[in-house]
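Every protein chain but one is kept in place in this view of the complex.
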Amino acid sequence: MKPAAGQIRKTAYAAIILLWMVAPLFIGKYWTDVLNNVAIYAVLGLSLNIILGYGGMFHMGHAAFYAVGAYTTAIVNTAWGVPVLWLMPAAGLAAGLFALVVARPIIHLRGDYLLIVTIGMVEIVRIALINNVFGITGGANGIFGISSPSVFGFQVNSIVAPAHYFYLVTAFLAITIVLFYLLENSRFGRALKFLCSDEVAAQGSGINTAGYKLAAFVIGAVWAGMTGTLYASKMGFISPESFSFWESVVMFMIVILGGSGNIAGVLLGAALIIGLPEIFQGLQQYRLLIFGLALMIMMIFRPQGILPPKPRSYPIDKLEKNEVSF
Amino acid sequence: MEQFFTQLTNGLAVGGIYALIALGYTMVYGVLKLINFAHGDLFTIGAYLGLTLLTSLALTDHIGGIAGILLLAVMAMGLVGIIGILLDRAAYKPLRTSPRLSAVVSALGASIVLSNTVMLVYGPSTRVYPQGLLPSQVFYIFGLPVPVMRFIILGASILLMIGLYVFIQRTKIGTAIRAAAIDQDAARLMGINVDRVIMLVFFIGPALGGAAGVMVGLYYGQITFTMGWTYGLKAFTAAILGGIGNIPGAMVGGLLLGVIEALGAAYISMAWKDAIAFFVLILILIVRPTGLLGERVAEKI
Partner (left out) sequence: MKRLLFLILTGIVAATANPALAQDPIKIGLMCPLTGSWAAEGKDMKQIVELLADQVNNEGGLLGKEVKIVIGDDSGDPRTAALAAQRMATREVAAVIGTYGSSITEASQNIYASANIIQVANGSTAVRLTEKGLPYFFRTCPRDDEQGRVAVKTLLDSGYENIAILHDNTTYAKGLADEAKKLLDQKEVNIVFFDALTPGEQDYGTILSKMKTKDPDVVFFTGYYPEAGLMLRQKMEKGWDVPFIGGDATNNPDLVKIAGNKAAEGFRFLSPPVPGDLPTKEAREFLEAYEAAYHTTPGSIWAVLAGDGFRVIVEAIKQTQSTDTQKMADYLHNEMEGFSGLTGDIAFNQKGDRIGDVYRVYRVDAGGNFVLTE
């Protein structure tokens, strides 16, 4: 019975991946661009998942890291003309450093206190951007004229050809999934999940809880910052309203609705949260109402998220043969 | 100095409203550990229902200004309270035993539903309360003009809060609410009908939010369907600032947040007002990780 179920799942995943890869050939520019948005938010969701899903920290300010990355890209690109994709590591680094500085003092806060502090953080960042902090963020106007990414000299213009951009962002999404899958199954990932389920016991087992939490924050922030590069180069301009508290809420909902702590769940969450409002476009002013209802209903019927993570098992026979490592 | 006192009264007036909304957050949180993100929208609904009742029943014409407004407020509170109970039934009750954050997402969904319902029913434009219902005199304190309504708003908020505090501390039902907040299972064993307590909490919290909505409508005159989100966030901040689950904490947090905003805007920067408020909140939480007055929520290990 079990191998069969696993087989079905594998086939389903393969089919979805295949469909995803060929989708832009059939669905036209608009829906390709919807998929681009889904992919961007999938990466954002996955990066938040490290903090919220594995680390269990109530973090509702992820848009702040995303904003730092996007603005780093925009500022450096428009000022010195550095190609945007080269700026990805810089954007990640900036967001990571920012996370290190702000998360350090707040990391020990519990649950809802951390939640409001991260909300405060994202609001402060947005207000700082609007007020043109250091005179470099362009205020409410934002920054325009960001160049589109180029891969080996090939311009990937998401406006003219969303399909080109689709493969770029899909590549980044694929790398993200692989790396985060490895991370999830590493010593680090297991420690994080452990301290999420029982912090006191984790501390008792010699896990440096504060260090791990901080590391989770920084990794999540680095990734969100790099995604900011992709977003800035996609839009060609950025402004503070793209990084509001509501954006953080959207990322939060993606993780929780899809299945906190499960990569496949987060991907599905991104597809639903970003895709559904577009599917409801025809309903015009009613679309958000229906979206809200759908959100409630899905949550009520799948309280653990639509695809919750499976509890990790260590079969005894495999342990003896050293097939499972700690 | 003159500037300081003026800004202090400005801050207290706004803070009183934050505090009133914060009470709803805190009560629900105290019993269910649920951050009810739809609470701000219940406040909006209170303001809109108040407007409908005011214009359709013409209460103030029949039974006089003050009595009419009081009756109006009570009716709006009752209706919003009932909506609160229905909201709990629809969105939160099925998730009682689920992970906490699932209920938060359900609350966010409910918030979208409620605010968009208000938009579709009443239209997206700003709605306006009729004018001239309230006294418009101006007090002079040390030669500073202070509109008398500011005192009435602050007074009404404080009165409602004290009433609630006495109710929770001194009555049998209040004791049951406190017991359920500490340990639901133990409370059940003591013969307390916890479901009834939760229902009551979901009546009182939203009702207070509804009262704040009516007050905002009557005093400021202008209401929009998006205002609940802003007020809700501020009130949540206030509840956390004071120590969530803690009723005096919500009052202190609300008033303090209003004053911080007013003084920060006056002496540091207007445009950075909200950022200053959040910054102070973060500082306070770093020093006192469970809010100013500490939380009143039992932690299970």
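When the chains are written out, they are named A and B in that same order, and each has its own residue count from 1.
Methods note: a contact is a pair of C-beta atoms (placed from the backbone, for glycine too) under 8 Å apart; a residue touches a chain by one contact, two chains touch by 3 or more.
Remember, predicted model here, so these are calculated numbers, not experimental data.
In the full complex, chain B touches the hidden chain at residues 3, 6-7, 9-11, 13-14, 116, 119, 123-126, 128, 131-132, 136, 138, 145, 147, 149-150, 216, 220-222, 224-227, 230, 261-262, 265-266, 269-271, 273-274. As for the chain not pictured, it touches chain A at residues 12, 16, 19, 27-31, 33-34, 37, 130-131, 139-142, 144, 159-160, 162, 235-239, 241-242, 268, 271-272, 275, 277-279, 281-282, 284-285, 287-288, 302, 306-307.
The criterion applied here is as follows: only the chains that are shown with their structure count from here on.
Separating the centre of chain A from that of chain B, both taken as means of CA atoms, is a distance of 33 Å. On the side of chain B, the complex with chain A involves touching residues 29, 35, 90-91, 94-95, 97-106, 108-113, 116-117, 119-120, 124, 233, 236-237, 240, 244, 269, 271-272, 274-275, 278-279, 281-282, 285-286, 289-291, 301.
Those residues of chain A lying in contact with chain B across their complex are 52, 58, 105-106, 108-113, 115-117, 119-121, 123-124, 127-128, 130-131, 200, 245, 249, 252-253, 256-257, 260, 285-286, 288-289, 291-296, 299-300, 303-305.
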